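Missing here is one protein chain; the remaining ones are kept as they sit in the complex.
Right after this comes subunit A.
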């Protein structure tokens, strides 16, 4: 019966009722295969196969509503729905993993399953307006995404009895990841091999390709937001600044400074996926060199550093470049481009790929798809298999920063004590140790000791991020 044309089938009275149950099943499976299909009915035109089984009866017969449960083809989903949100009591809070403008991240344990998780507390900036739209955006985007290289939101938890706040706190629950890339890069015991770098970069690009394909801008890609587990899997995390790609003007106050693309620094309000690619270029360079490649001290300095590396753009290399820099103090000196010479020691392919990503003009910058297609990934040494990568003790950027803070406190105390003339030898020994360590770290912390986490740090140039974020003034449409 399969080779009949639909017309023939329609004429045959016995086949009339055949468009029933198994067609919907076919629809689902083919639907799940489609990567980015937003329309669940995309496959409606190929129902040919579903004509095979043919129960009797007209397809248009009217049935009385059944009270028996409707048999659904997707029974593998949990039966308990409408259960509401988990309570924080289901989790046991452990040590702190990080903190920043976005809130705090704690390590935790799901008491029932024993699973180790990361709990991210949503910070209430403006309690009058309820839950911030950025948090809603983040949850919505995370719920929407499903990719091995994008962090998954496993649960939401609520804490009612908070000591200080009047409002309950909301936690987002993620699977626990052992490291973040910034932590690994700072860890002196960890040295990346070229296949390892290729492996991480490939996963990063695959995740980004997926995001961009889903029309999501991450807007805060940086080493500290790339989580890596001991199975060698890299996941993109922290969607606190991300949003759906739209034809609207967006705020320029995004991305940590060292990873900001030139068009953002030039205050362009219309940018696209290319800003994420620039950040990936910076992360890639950071992995190669072992330290951030463009550690600007202010927005002007950041731009200057970019021009020093990538050459000063002109109107011929970047159409409309002159008009972009409105109000911005234009760096006058003309630098030549030297990405390739700078990174040649890491291999010609690596230098070539970076040269194509770190392009000032967003239109000429490589996108994730073409970056994945670059020869870099197809020349020896090939990207490592994540399974074969070495495992490390947990390294988080926050933990690498923490001792420093303590040291600062110690230093302060020492000063106090020394004014009182009672500095012990033990303290001075610690002081020396601290000096040595901070000298090693000074390569990563150019500004002040805490500058790394402050995203839009330069308050003189820009308003703090939190106020700048709701980019669309609230209006009635």
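The rule is simple: a residue touches a chain if its C-beta (ideal position, glycine included) is under 8 Å from a C-beta of that chain, and two chains touch if they have at least 3 such contacts; residues count from 1.
To be clear about the criterion, contacts and distances are computed from a predicted model.
S.K.: One chain of this complex is missing from the view, so tell me which of "12523_t:CDS:1", "NADH:ubiquinone reductase (H(+)-translocating)", "2-oxoisovalerate dehydrogenase subunit alpha" or "Cytosolic iron-sulfur protein assembly protein CIAO1 homolog" is its UniProt name.
M.R.: UniProt protein name of the non-displayed chain: "12523_t:CDS:1".
S.K.: Per the definition of touch given earlier, which of A:95, A:129 or A:385 contacts the omitted chain?
M.R.: A:129
S.K.: Among A:94, A:116, A:156 or A:324, choose the residue that contacts the chain missing from this document, as touch is defined above.
M.R.: Residue touching the chain left out of view: A:156.
S.K.: Given that one chain is not shown, which residue among A:111, A:144 or A:388 touches it?
M.R.: Checking the options A:111, A:144 or A:388, the one contacting the hidden chain is A:144.
S.K.: Given the full complex, what residues of subunit A touch the hidden partner chain?
M.R.: Touching the chain left out of view, subunit A contributes residues 6-7, 9-10, 13, 16, 19-21, 23-24, 26-28, 31-32, 34, 36-41, 43-48, 50, 58-70, 72, 74, 77, 79-85, 127-131, 133, 136-137, 139-140, 143-146, 156, 158, 167-168, 170, 213-215, 244, 246, 470, 472, 474, 476-477.
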